[in-house]
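A single protein chain has been omitted; all remaining protein chains appear in their positions.
== subunit A ==
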């Protein structure tokens, strides 16, 4: 299952967001996209998931142009969790998660053993089983986020695109979700592409890190090579120091601010 973008040009009316972008998503790996607000991360992810049609260029899924494939066929191979999804009033968590199964269902078979295993598995993996009967709109922001992640998990696609899956989550749940992503990747060889804002989480959890700036790829590769003080300065315009994360051995970004940089020693480059 390979996903690849070629000379992609993405625009909303006259506003060109991405132009001439090439990107190959490594199969069976976790790819993390980072970049400042409005640089086009969401737009790129939506294009990879055929939610926006490119003005030029192509997204290839398994060698076929994704936009000419039947959308239901794509839905069985690639799942996408939008940045700010909304559920209808009163929809229970279990019903939301069950909807994730629809690419695999038809009107007479809507609760097969496969459906049941996937739905319960997804609820358990996101610790949402105890909230299964509650309406999504009555959950806390973090619980709601986990319900949506459970829906994406239940879809059981080899490729999973997640737009900021850790927003709204407390630190413990952020780590839990990211660990879950690694589990999915290691145990089921799923390809994951996610947008994250936390550079330390990105460095820790990415096999392949993509840094975007103004619709272009500023750098990509293993986090240890990509995440440098120069890159952070270049992409985010932020002075920082990059040290080694004692827990994971990956880069750890320590940002400087106007109030907390004056006598900081300049250790790493």
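Everything that follows uses one rule, which is that a contact is a pair of C-beta atoms (placed from the backbone, for glycine too) under 8 Å apart; a residue touches a chain by one contact, two chains touch by 3 or more; residues count from 1.
FYI, contacts and distances are computed from a predicted model.
The unshown chain of the complex is recorded in UniProt as "Iron ABC transporter permease", chosen from "Iron ABC transporter permease", "Septum site-determining protein MinD", "Paraquat-inducible protein A" or "Ferredoxin".
Across A:17, A:30, A:87 or A:253, the residue that sits in touch with the chain not pictured is A:87.
Of the listed positions A:99, A:197 or A:216, the one in contact with the omitted chain in the full complex is A:99.
In the complete complex, the hidden chain is touched by one of A:132, A:184, A:214 or A:254, namely A:132.
Residues 13, 46, 49-51, 70-76, 79-82, 85-92, 94-96, 98-100, 102-103, 107-113, 115-116, 119-120, 123, 129, 132-133, 135, 137, 155 of subunit A touch the missing chain (whole complex, contact as defined above).
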